[in-house]
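The complex is shown incomplete by one protein chain, all other protein chains being positioned as in the whole.
Right after this comes chain A.
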């Protein structure tokens, strides 16, 4: 295991840091060596990428906080426009330089303004000789802002001529960021996924105070055995572990098993965890409902998940409209005549034909159809005469807003709109019943 070593920082701090970032020692030591000593200029921009919950944000935050490096931490999703983002950076800069002086809000519309204001802010700070770190979390959002934002951030050191390093955190690779016009290439660093051993180690670290480490580690082992196949998200696993731990302890609390009686505990928890995987993990039922279930010791079967409520009650004509839309979406136009114009005597034959074609059409997905065709099919499938009233037309648009139909190519408003049916066969079957 590589121990963190750096001449600029006291070894006690480094040791503490190491304990805080398990399984990420090599990345941290790499970062430390890039950062260099406090006053040394570092690489202008660093790009860190890796999967969801591979510890990018956490590592950066702990690193900067423990070593007390001056930094600004901004989430790009939260500050969704360039203006908000730049202003937020400036505000954080001001607040960390001088807490007492309540600075007024400075508007910052362009990057040019930002560079100017940034220089001012840094100049007013006492820590001019230290490297300032600007961390942009969820940096993929930068691509959606003005074209100059991303390249400018990459060259911030050069533009401001100050000791500053921009760190970008993202879940996607650098290749997807690179603008067409080219830009300064940042130093890229990859955070690999945690392996199952890593997960085990990290999860076991946070054991509850009432129980021993081994006991909790055994529990984590069982939990990972169930969930590792579907979920490697550390946060989610931690959440699930906390949710189900009380159930695991139950036999111990009741005195039926000792802490060492792993097999018995496993038998108790395993079906429970499997149930959790089908419900809580998918957010079919909420965590608080799950906890309440555990307390009452009832079968979770009584509580229906979200997916159980698929039935939608629709008005009479809306049902027929939706069925007509479905038929129009999945049947080719040429078969309309055969299906809807023949006399009722030949229904059996047409049914057979439909089944034959359905297999291929269902793989292809819904096709757009014009409004007239929808209405023509509607008239032929409804038994009694349908008057084309305003109510019928408004129902079509309400089906669109309910996302049961979707409108394709909006541009031609006068020349007959085209729709697609977005519901599944099961849904239509339930409605047609």
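To be clear about the criterion, a residue touches a chain if its C-beta (ideal position, glycine included) is under 8 Å from a C-beta of that chain, and two chains touch if they have at least 3 such contacts; residues count from 1.
The criterion applied here is as follows: contacts and distances are computed from a predicted model.
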Listed names "Origin recognition complex subunit 3", "1-aminocyclopropane-1-carboxylate synthase", "WD repeat-containing protein 46" or "RCC1-like G exchanging factor-like protein", with the criterion being the UniProt name of the chain not displayed: "Origin recognition complex subunit 3"
Options A:11, A:258 or A:394, residue touching the unrepresented chain: A:394
Full-complex contact with the absent chain, from A:178, A:283, A:362 or A:429: A:283
Contact set of chain A toward the excluded chain (per top definition): 52, 75, 77-81, 84, 87-88, 105, 206, 208-210, 233, 235-236, 238-239, 241-243, 245-246, 282-283, 286-289, 306-307, 309-318, 372, 387-395, 397-398, 401-404, 414-416
